[in-house]
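What follows is one structure encoded as structure tokens, with my remarks underneath.
Yeah, one chain of the complex is gone here, protein chain that is, but the others are all in their spots.
Showing chain A:
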């Protein structure tokens, strides 16, 4: 940590900053493996999350094979299908998206964007990654234990989650709970870093209202996650005790396999409340960083300041606060007190207001901008469209009377894949393309990138649009096979086969993306420090990729907000945040 002199004459550069407490690696191991440098930790987080995410992608292929061509693949049985569903959902939501946005992008971008040398607690930050890795390994180990992973569905609802008859009842569920507990402990360590770094380690001149929206998004999401994950922690610990010690926190009295079970009196509804008290904020924990990042991508590649910056900040904060009072809209059919539904439907619809403000502001930023359709921008535009689509079906499901018939159908699957699957993944991919030159110093292959975008974007629509229709027909989710059902026409089966073919295609097209990243690492053109001519601090580092300590001898001083693009009268169409105002600049030039 470094001290920045705060007093002194305004406009003078800071004194040389003594690197008293900055951690210096002494060996290869502490530089690349047990590193305390946030940038290395970010890459470790991203690679681990991507690796386990690929496992989840393969699981989705297996599910689609079964749904598209039931009875064809003898190696998929009903139990395995449930296990695939469970692991796919859990990995994608928690171990991929949460870890990638906060652990990956948070670690890389926060210190660079706020002008700090590193996170404030580098050692705890390193521990955070290793605990996360342990959580991932525990989760992955469930594929190899007797009985396999749990097939309880990603919501893990008791009583069925721990009863015999549910796959993975022996080891799968125990390891799943243990892995979640580890993940939350690891995340809390990282989260403390992200929050305190934004609060305390911003460089001189970096007021809150000069922060790029990426930092606002990640910061608010982290605060939410720190308050919401304890609910999952509590639910996991109590369910684990129900399973291991035979307590009855959640387990009601019931007959299991013809025998009266040892359980009695527990409340499955209590679990649902705890789970969704975490689960709904989780949607925004994933969405807010995406909102922030996409704002920066759009502004940079449209060469225009973000429209309504203040409104964007307020909307992020408002969404963060509101998302804590909407959780029971996931529970309309759970048997909770029915009038609660009206309250939660109202709050759900209210949250659409700040969200809509953000969408309008993105569109207004694009309006009459100098739009460069580079790969990150394509993904950002893809995000806006997808998010609007997913958001609109959210209005359907947020209303109690519409939700009841649509509950547990493919419509819900289509909705949440659009809004928190495809949309955030669009941002993740766009952001990787956007910051790839900064992380590696090399440019990706543009043609491959564009190919990747179009296949992914069009493919995602071909997969999920028809699913809405299947849901409206009444095709249920989570079913291994539909069999002969009178209300499902045979065209639904053809549609399922079509979706499966597209899903496999889109899945394989991600290999093009991975190839592009790997190939460009060695063969890509040198990108220079600021290929997008962007304003934010991470593009102004003295070295690319940024060196240890990020900033050389002196921390940057910030003179302006993050969106000075196409300022009338300026020499260039962007002014970096650390460029002094013109008057100051001229005086310094004259003196030297």
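Convention: a residue touches a chain if its C-beta (ideal position, glycine included) is under 8 Å from a C-beta of that chain, and two chains touch if they have at least 3 such contacts; residues count from 1.
One rule holds in what follows: contacts and distances are computed from a predicted model.
Student: Which one, "Sugar ABC transporter substrate-binding protein", "Cytochrome c oxidase subunit 3", "TonB-denpendent receptor" or "Aspartyl/glutamyl-tRNA(Asn/Gln) amidotransferase subunit C", is the UniProt name for the chain you do not see?
Tutor: "Cytochrome c oxidase subunit 3"
Student: Touching the absent chain in the whole complex: find that residue among A:321, A:359 or A:521.
Tutor: For the chain that is not drawn, the touching residue is A:321.
Student: Looking at the whole complex, which of A:22, A:62, A:133 or A:270 touches the chain that is not displayed?
Tutor: Once the missing chain is taken into account, the touching residue is A:270.
Student: Any idea which of A:210, A:301 or A:417 touches the chain not displayed?
Tutor: A:210
Student: Which is it among A:22, A:145 or A:234 that touches the chain not included here?
Tutor: A:234
Student: Over the whole complex, note the residues of chain A touching the chain we left out.
Tutor: For chain A, the residues touching the absent chain are 1, 6, 10-11, 120-121, 188, 191-192, 195-196, 199-210, 223, 226-227, 230-231, 233-234, 237-238, 241, 245-249, 262, 264-267, 270, 273-274, 277, 305, 309-310, 313-314, 317, 321, 324-325, 557-561, 563-564, 580-581, 584.
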